[in-house]
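Structure in structure tokens, see below.
Heads up, one of the protein chains got dropped from this complex, but the rest are sitting where they should.
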Amino acid sequence: MTFWVIASYFLGGIVAYVLARPSRKIGAFVALLFSIYPLYALIPALDGGFYLRFTVIPYYLHLSFRLTLLGWFFALIAATLYSLSLFSAYSEKRDSFFLLSSMFSAGGLMGVFLAADYLTLFIFFEIMAFFSAFTFIREHRRSALKYIIYSLVGSYAFLAALLVINRSTGSLEITPLSGFGGSVPAVMSLFILAFWVKSAVMPFHPWAPSAYADSPHSYTPFFSGALSKSGVYGLVLAFFYIFAGFFKSHHAFGYIFAWIGALTALFAGIYALLQDDAKKLLAYSSISQLGYVAFGLGLGTSLSITGSLFVALGHAVFESLLFFVIAAVYIRTGTTMLTEMGGLIKKMPISFIALLFGIIAAAGIPPTVGFPGKWMLYEAVLEKGYPLLAGAIFAASITAFLYCYRLIYSIFLGPLKKEFRDVREAPFPALVPLLLLLIPLLFFGLFPGYVVDVTDSILREFGYLGVPHTPAKLLSGLGTFNGLAVGITMGAAFVIAFLVHAVFSRSRKVSELNNYTAGEVAEGVSMHYVADFYKFIERELHGFLKLRVEALFNWIAEGIGGLGEVLRRVYAGDIQAYLVYLILFLGFLFTLYRGVLRW
Amino acid sequence: MVILEFFLVLIGITALGLLYGGIARKWSARIQRRYGPPFYQNFLDVFKLLGKKNTKSHGVMFALGPVIAFTGIILSLFFLPLGNSRPLLSFEGDIFVLFYLLVIAPLGMALGAGEAANPNATIGIARGLTLMLGYELIFFLSAIAVMVKFNTASLWKIVEIQGTFPKWNLFPFFLSAFAGLIALQGMMGEKPFDLIVAPHEIASGPMVEYNGKYLGLLQLYHAIAIVVETGLFVNVFLGGGSILTFILKTFFVFMLAVTIDNIMPRFRIGQAVKFYWKYPLIISLLGILVVFIWR
Partner (left out) sequence: MVSPILAIVIPLAIAFLMPFFSALSRKSVKWVFLAVIAFNFYAAIMTFLRVLSGPILVVTAGIKPPFAINLLIGPLGGLLFLLFEGVAFLYAIFLLKAEIKEPVHRFFMLFLLNVAGATGMILTGDLFNLFVFLEITGISAYGLVGFKRDKKGLEGGVKYLILGSVGSTLFLLGVALLYSQVGTLNMADIAGRIWMLKKPTLYAAFIMFLVGLGVEAELFPMNAWVPDAYEGAHDTVTAILSTVLSKAGLYALIRVVFTVLSPQKAFLDLLLWAGLITLLLAELSALRQKNVKRMIAYSSVGQMGLVVFAFGMGSLFALQAALFQAVNHVLSKGVLFLSLAIMGKKREGLELENLRGIGRELPVTGLLFSIGALSLLGLPFLSGFWSKISLLLSTADLKLWVPLGLVLLASIIEAFYYLRTIGVFYTGTDFRFRETAFIRLLPVLVLVFVILYLGFRPGVLAPYLKGAAKELVDRSGYIGWVIGGLKP
């Protein structure tokens, strides 16, 4: 079964590629069928895992897979998002190669979640990275290359780590590290680098904004919502399973990582405010959310890990929902720039509602899926007694309100642009993922306990205690949160407020120009306050914004390129020089062996 | 019976908020050597606005905005302990929930105002959200000092632990309380942080397009917000007591804010945020340091 969960994507990718050549529709439909099978196969596998080992390669290496609960949790998220993204892709009229590469990347992701040994993990990690880059390397070469190089640096570091581990322990199986001879912190740093990069936690995030912005709009939800989870998966595995002994005995490491996560959440949030491209904004928002995840993992208590996993799920739901909305809007407007849209609420009401719920969740307002995870993180940090960390993530969540508002305002509110007078609601397939994602968005907000059921089992596998809960209620050491109660009260309060609104006389709908300016708007003057929305913050943070890690990485890359440019001159094209090299080399060799060559 | 209690609290607090607003107007007028409107003027305003026949709307969200704002503030109210009594709704980790619920109301208003296609409204909102980056953080940091000390995330428990007058958190946590007070000034949008409405610059910002019953709803929201925001501060720093003392304390805190409002000029938004990130931040961080030394 596990085999077919993965194989289905690869097989489906090839079949869809072939079929999509004559008919795009059939191709997309077949891809959907093949992508739904893994979902169907995964859902009943809730109880326990099973172990499947088969040898693909009759060499000395083999691939092995097993279904752990952690893997299952993430695999299910990924499978769901991928199937949904195909609906959107269908509306976007994506070509056969897109189907192939996106299917392969999904298969790679599944392989990562189901791998039972490091090599398998590495192999599928590579496949995932390459094929996700191939989805957009044709249109946006630069960002695809940037993405792939960051990925490769990470995954090669991981490869080095696995080689070290293999050399020392003689086994590639993913087990808690024991009998390791070398320096654990060093190998752990190498090990987690790949996942660090993939989850786009700072300072290894610079690939993410451009990659998320430039990847196909229907693919980005999966890219951001699911692919980044492979990073989270790896980090969880590293901290609480493979290097658990080290992690538990070195609190400083976890503490520092928690700070990295918190600052990622905060800084990415600030960057998100200042983006003019909706997809870039969401990309930074995505980084910010993953900062929370990293923060929770760093704290390393059962409550915080549960919180992290919950945020990871929440992120998968609402961030992809938001990206799906952008995809739907793009289909109709042909732009993702916030400054070019406006007032679409009248034309695309369903997309608007989806985006509204999406930002409510992204801002972490209860009772949506965005809140319980954050609540657990706050409780956990309070329990540990780290007020500054709490402050940092709280500041990060304030930035979430700011960019969320900017997103919805710029696209859907404000005056309608002239060129969008005749825009219609997005085609139905593009709306399917929006509507379907609203269900988990609200359901898991009201009943967070169902998620905690799963995370508890995961935690127990790692030797942690679970978080006490009932379906609607979560209990921490410090307090409780009842999603359903908040939901019901909110509903009631809304009814009260609505009644106040409804009992009084009906209002009269007027044109948007019938306002404070009394219709005296000069021709061609935009009434849409979108550009430089948070200029004040930009101005105040001017000095801070100039500091960019990306510049450092670019500098390194430039340095290597420049070095190549210089070293290339070694091949000067001058035969005399070449002869000199040869003689020098001879001389060098004779000097090298001068001790031996003394007759 | 329970539902009746809910309504009682709702109506009572709304009336209280309107009353506070009226008194504040009178008080401001006195400071400025005007006569000022009667203290019940806000009631009249709200009734007039709600009863208006000719209400204009710019769209669904425009109409729903005030409703959501009102919803949000009612919801927050139910989580707020009024004096020593348990709030209507509570679970023990509710202070974080309350922080998030408090955001619903401004968000609702912002969404509604956004549809009005009036740049003044949006500028006001942008300013408001930016300011949030200042005061919310400061308020959170000053509250978390108390939370860490008492090791609880329950607002009601914090009230209960402090007890009455001499044992108020204000005294041991005077730094945090001071920072919290500055944050409160911004939270309530009083000068020098009134740049959200800033009538002289952006024509009362988010409210600029609202009229009739929508404006009425917003005024109701504003009335409750006064009590909820000052109440939050009172609960964290000024101890418990009967509901009457609670009302008195909120009144004094509010009047303090109004007084400061009257003697202060207005910050530019950049200045305001920068200000928050400087002195109040340092003060609140010192407050946290105090907790750690004290432990």
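A and B are the chain letters, set down in written order, and residue numbers restart from 1 in every chain.
The rule is short, and it goes like this: a residue touches a chain if its C-beta (ideal position, glycine included) is under 8 Å from a C-beta of that chain, and two chains touch if they have at least 3 such contacts.
The shown structure was predicted, so the numbers you read here are calculated from the model rather than taken from an experiment.
J.: Missing chain touches which shown chains?
T.: Visible chains that the missing one touches: A.
J.: Could you tell which one of A:Leu33, A:Ala160 or A:Leu388 touches the chain left off the display?
T.: A:Ala160
J.: Tell me which of A:Val30, A:Leu70, A:Ile148 or A:Ala211 is the one touching the absent chain.
T.: Touching the chain that is not displayed is residue A:Ile148.
J.: Which candidate, A:Ile6, A:Leu84, A:Leu114 or A:Ile127, sits in contact with the chain we can't see?
T.: The missing chain is touched by A:Ile127.
J.: Could you tell me which of A:Lys25, A:Arg138 or A:Arg548 touches the chain that is not displayed?
T.: A:Arg138
J.: List every residue of chain A that touches the chain not included in the displayed model.
T.: Answer for chain A: residues 56-61, 119, 123-124, 126-127, 130, 133, 137-139, 141, 144-145, 148-149, 152-153, 156, 159-160, 163-164, 166-167, 560-561, 563-565, 567-568, 570-571, 573, 575, 577-579, 581-582, 584-586, 589-590, 592-593, 596-599 touch the chain left out.
Rule of thumb we're sticking to: only the chains that are shown with their structure count from here on.
J.: Round to the nearest whole Å and give the separation of the Cα centres of chain A and chain B.
T.: Comparing mean C-alpha positions, chain B is 36 Å from chain A.
J.: Quick check: in the complex, which residue numbers of chain A touch chain B?
T.: Residue positions touching the partner: 343, 345-346, 349, 352, 356, 360, 363-366, 371, 374-375, 378-379, 382-383, 385, 387-388, 390-391, 394-395, 397-399, 401-402, 405-406, 408-409, 412-415, 473, 476, 478-482, 485-486, 489-490, 493-494, 496-498, 500-501, 504-510, 512-517, 527-529, 533-534, 536-537, 539-540.
J.: Which residues, counting only chain B, touch chain A once they are in their complex?
T.: Listed in rising order, the residues are 10, 50-61, 63, 66-68, 70-72, 74-75, 78, 89, 91-94, 96-97, 99-101, 103-104, 107, 110-111, 114-120, 122-123, 125-127, 129-130, 132-133, 136-137, 140-141, 144-145, 147-148, 151-154, 203, 208-209, 212-214, 216-217, 220, 269-270, 273-274, 277, 285, 288, 291.
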